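Reading through the structure tokens given below for one structure.
With one protein chain removed, the remaining protein chains of the complex are shown where they sit.
Up next is chain A:
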Amino acid sequence: MQFQFAQQGLTWHDTYFLAEGLLNTLELAASATVVGTIGGVVLGWVRTVSVTARVATTPIVDILRSVPMIIQLILANSFLSLAGFSTSPFIFGTVALGAWMAAVTAEVVRAGLLSVPPQYGKSARSLGMNRRQELVYISLPLAFRTALAPWINLVLSLIKDSALAGVIGYVDYMRATQTLITRTHETWVLLLGAGFLYFIICYPVSKYSRRLERKIAV
């Protein structure tokens, strides 16, 4: 560990350490959101149009949705190290959080697609659009409107769950905070600071999503 000094108070240098943790948190949350969302849109679409794909993917989706993130992280990490598979904590965190994000996003996407009344698809087809054009210009934009609010909730959960990535050795903001607490015993200040920081990250996301929702309302 970087800071092995016993019982030392907080210094200015620690802000730098925390800032690095913050950056790591943002990077992990962003990459897992992108990976999970792209995966989730594809998975959700496939699960909507194909019964076979739905049946085949249901167990994995259910497991990813129902088992707590911290257990998934620890188990997957141990399995991978036992299998002699090593990768950077960032990649591993992205894959683990991204897989969860894909599973839950898929369900949101599916619900969004199912909420599009079939008559719009029929109208699109009657104008000569093929299935892809119908999906791109009609079904996905309409599904997006239904899915936006629940998807934002998932993004917020993901940001908060990224605080668990410390268990796989990723030094995110939470892990940085814990390290400093161990050294300085400034538990209150550091935890309040961490709580405030997650709030500062999440609040603009939900605020902006509400603005966007109003803007695209039909």
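Basically, contacts are C-beta pairs under 8 Å (C-beta built on N, C-alpha and C of every residue); 3 or more make two chains touch, one makes a residue touch a chain; residues count from 1.
Note that contacts and distances are computed from a predicted model.
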*Which of "Amino acid ABC transporter ATP-binding protein", "3-hydroxyacyl-ACP dehydratase", "Fe-S cluster assembly protein SufD" or "Hydrogenase 2 4Fe-4S ferredoxin-type component" is the UniProt protein name of the chain not shown?*
"Amino acid ABC transporter ATP-binding protein"
*asked:* Please identify which residue in A:A102, A:I138, A:V155 or A:I201 touches the non-displayed chain.
replied: A:I138
*Among A:L10, A:M129 or A:C202, the residue in touch with the chain that has been omitted*: A:M129
*In the complete complex, which positions of chain A touch the hidden chain?*
117, 119-120, 122-130, 133, 137-138, 141-142, 145, 216, 218
